[in-house]
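The structure appears below as C-alpha cells.
Here the complex is missing one protein chain, while the rest keep their positions.
Our next item is chain A:
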Amino acid sequence: MLLVLSEEHKEHLGFLSEVDPAVVGEFGRIAVEFLKKGSNPKIYEGAARKLNVSSESVQHGVEGLMYLLTESSKLMISEVDFQDSVLVLGFSEELNQLLLQLYLENRKEIRQILGKLAPSLPHYHNLEWRLDVQLASRALRHQVKPTVTLKLHLEDGAKRSARVLQTDPATLQHLIHELERALAELKSSHCRRILRNIK
C-alpha cells in the first residue's frame, strides 16, 4: 500500500532536499525524539540560526518527517512501498535510503507509542494475595472464617491503581476454573485458525 502525501506535506518535506544529508539525519533523530518525548520548539530556533533559514521551515521539515514516520508505522507499510511513496518527493538516492533506515529502525517503537493512544481499559499489572482467618468482628465474636484477601494492581496509561478485594476459598476455586477455561479457549482450533489467517 502506498502512502499518499498531501501537497502541503510534500512542500514541507521539500525543504529537506535543500540541506545536507547529515542535517536531514539530525532532523530525523530530532523527529523520533519528539515522538518519544514530546516536541521542544526551542530546538527549531537553534537549528534555524545555524542553517540560516527561517525557524518555520525547520519546524515544517521536522513535523513533516514526524508525520511521515507515524503514518508509515501506523499502516506498517513494507520497505518497497515506503521507497515508492518517498520517490514522489524527488529526493536523492542517499536521502531516500536515509529515510528508509529511519523508518525501519524506529517503526516498532513508534507503533508502541501510537498503541498507547488507542482507547483501552485499565490493564492487569499484578496480583498480591494473603490468607486470613477471621476470628471476630465488632458484631460477632468466636468466628473461624477463612478468607483470601487480594490486591489487584491495574495500570491505565501512566496511572496505577490498586483494589483490595476479598473472596472465600470456594469462590477462589471457581475463579481459577473460569479463567483457566478462558486461557484454554485461545488454544482451541477455532481461535488458532483465526489467528493464523488474519495477519
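Here is the rule we go by: a contact is a pair of C-beta atoms (placed from the backbone, for glycine too) under 8 Å apart; a residue touches a chain by one contact, two chains touch by 3 or more; residues count from 1.
Assume contacts and distances are computed from a predicted model.
A.B. asks: Name the absent chain by its UniProt protein name; which of "Queuine tRNA-ribosyltransferase accessory subunit 2", "Aminotransferase class I/classII large domain-containing protein", "Armadillo repeat-containing protein 8" or "COMM domain-containing protein 3" is it?
C.D. replies: Matching the unshown chain against "Queuine tRNA-ribosyltransferase accessory subunit 2", "Aminotransferase class I/classII large domain-containing protein", "Armadillo repeat-containing protein 8" or "COMM domain-containing protein 3" yields "COMM domain-containing protein 3".
A.B. asks: Hey, which of A:Ala22, A:Val80 or A:Leu121 is the one touching the hidden chain?
C.D. replies: A:Leu121
A.B. asks: Which of these, A:Lys37, A:Lys159 or A:Lys199, touches the one chain of the complex that we don't see?
C.D. replies: A:Lys199
A.B. asks: Residue by residue, what part of chain A touches the chain that was omitted?
C.D. replies: Output for chain A: 73-76, 111, 114-115, 117-124, 126-129, 131, 137-143, 146-150, 152, 154, 163-169, 171-176, 178-183, 185-186, 191, 194-195, 198-199.
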